[in-house]
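Excluded from the complex is one protein chain; the other protein chains are retained at their positions.
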Amino acid sequence: MENLIEYMPLLLSGALVTITLALFSLVLATVLGALGATGKLSGGIIAKSIVGVYTTLVRGVPDLVLILLIYFGGQRLLNIVGNWFDADYIELSKFWAGVGAIGFIYGAYLTETFRGAYMTIPPGQIDAAKALGMRPISVLRTVTIPQLISFALPGYANVWQVLIKSTAVVSIIGLEDLVGLANDAGKSVREPFIFFAFVFCMYLLFTFISQNIFMYAERKYALKGHDDAV
Amino acid sequence: MKKFVIAATVAATLVSAANAADINICVEGAYPPFSSTEPSGEVVGFDIDIANALCAEMGQSCELVKTDWDGIIPALLEGKCDAIIASMSITPDRMQIIDFSTKYYNSPAGFIGAEGMMESGLDGQRVGVQRGTIHHSFMEGVFPNVELVLYGSQDEIYLDLVAGRVDAIMADSIAMQEGFLDTDSGAGYAFFGESYSVPEYHGDGAGVGVRQGEEELRDAFSAAITAIRESGEYSMINAEYFDFDIFGG
Partner (left out) sequence: MRFDLVADNWVMFAEGAWMTVQLTALSLLIGFCIALPAGLIRARRIRILSPLINIYVYAFRGTPLLVQLFLVYYGLSQFEAVRDSFAWPVLREAYWCALITFSLNSGAYATEIIRGAIETVPKGELEAAKSLGLSPRKVDFLVLIPSALRRALPQYGNEVVFMLHGSVVASVITIQDILGAGRTLNARYYIAYEGFLTAAALYMSITFVLVFAFRMLERRYLRHLRVSH
């Protein structure tokens, strides 16, 4: 127990790395998901098949394998591209390899979430808005996006809950996140149980907090008067 | 203040240390007494002291990059570091991919297990080795009848030996003496069987690994090793860890 207390500041800094990693990954995943969904919904044949290959491939490979590939393979890619442009050596850090891999994976899941949410919006509404003479941008802002958020939120919350747990495997490439630090420290003081039990509780806390945040968000973005519209 | 510390931690994670140093050196960190990690995250040990002494001798600034053993050669090849100082033995297999300085120490390999264990009783027993080391290929070649259990780091094998998940460990004898047998958890365990130094598997001692084609850096390291041997710097570091000369014949 004393050991755990001694290492507490280190572990908490690790927890911060975990959360930062998860948030950056979510941003990347959201961007990729939005691009993917747009490609699938309104792109040409080429865009559609690129997105199709992306979502199929990503969902076939486990997160850890992809992280290892991106961490090692990504560096080679960076080196090759860097050489073309005669750039200086750019280091792909463990942190960014992790963000890249996790964002890339969950972008594929969000592509489906966003696409599904978009397809739930009755097409008649958009036609109606256009018929009223609204500009496409205002249609997007006042009709499409609010409903998209409302429809996509439950799926988005799910992806986040899986994503944050996925960050644990980035410790295997040596990232000093919550799991990595607890693993090193627990083994070196030969008390792994208490360290992993602490990590276990921290993840439960993350899950609990994010659950409440999303519940609040779902209430906030719930569509008022939606029932009358049907 | 707290905010500042948090911001600093995050910033440090996001932007890995700018490569201001002349030479980046990959070290391991889970291989006592050659390299181990302090609670603060700092890496210490014989390899680390030698690395620092060599850099000082060469008049270069060095940055140590902590890397898992599994990825240490790829890290060198992809330029994450310029040299490996991680008790890596100079073997013919590795020479096909990277280049080495002359050795900076040499020590034989051996088995440890619970006291009273015999080499003749090894068949069918579980022996832990670190994946991708000379001990891994040695065991596969010379002791095909034992059940090999592969680990990522030496520290994990000690934990599992004490837990009883493996019956014996094959590794560097000095690493095991200082890093395990001499510690509290090493009570009840001892060396058994012969000590091995087979050139085909064990090579010619541990050297500094560099990328092929970097003869200049390789020769600079070799010259620095000779220089710290002569200046007495080496024996000072040696004395901090061992009561015999680890350089070997």
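All chains are identified by letter, namely A and B, in their written order; residue positions are counted from 1 within each chain.
To be clear about the criterion, a contact is a pair of C-beta atoms (placed from the backbone, for glycine too) under 8 Å apart; a residue touches a chain by one contact, two chains touch by 3 or more.
Keep in mind the model is a prediction, meaning the values are calculated, not measured.
Colleague: Who touches the missing chain here, B:Ile23, B:Ile50 or B:Ile73?
Modeller: Per the contact definition at the top, the residue touching the missing chain is B:Ile73.
Colleague: Pick from A:Tyr7, A:Tyr54, A:Phe72 or A:Tyr118: which residue touches the chain that isn't shown?
Modeller: Spelled out, the listed residue whose C-beta touches the missing chain is A:Phe72.
Colleague: On chain B, what residues meet the omitted chain?
Modeller: 70-71, 73-74, 77-78, 93-94, 97-98, 131-132, 136-137, 149-152, 159-160, 163-165
Colleague: Which chain A residues would touch the chain omitted from the figure, given the whole complex?
Modeller: Here the touching residues of chain A are 57, 59-66, 68-69, 72-73, 76, 165-169, 171-172, 179, 183, 186-187, 190-193, 196-197, 199-200, 203-204, 207-208.
The working rule: only the chains that are shown with their structure count from here on.
Colleague: Under the definition above, what is the set of chain A residues touching chain B in their complex?
Modeller: The contact residues of chain A facing chain B are 6-7, 10, 13, 16-17, 20, 71-72, 75-76, 79, 89, 91, 93-96, 173-174, 176, 184-185, 187-188, 190, 192.
Colleague: Name, in rising order, each residue of chain B that touches chain A in their complex.
Modeller: Interface residues on the chain B side: 6, 9-10, 13-16, 19, 30, 36-37, 39-41, 66-68, 71, 74, 78-80, 155-156, 159, 185.
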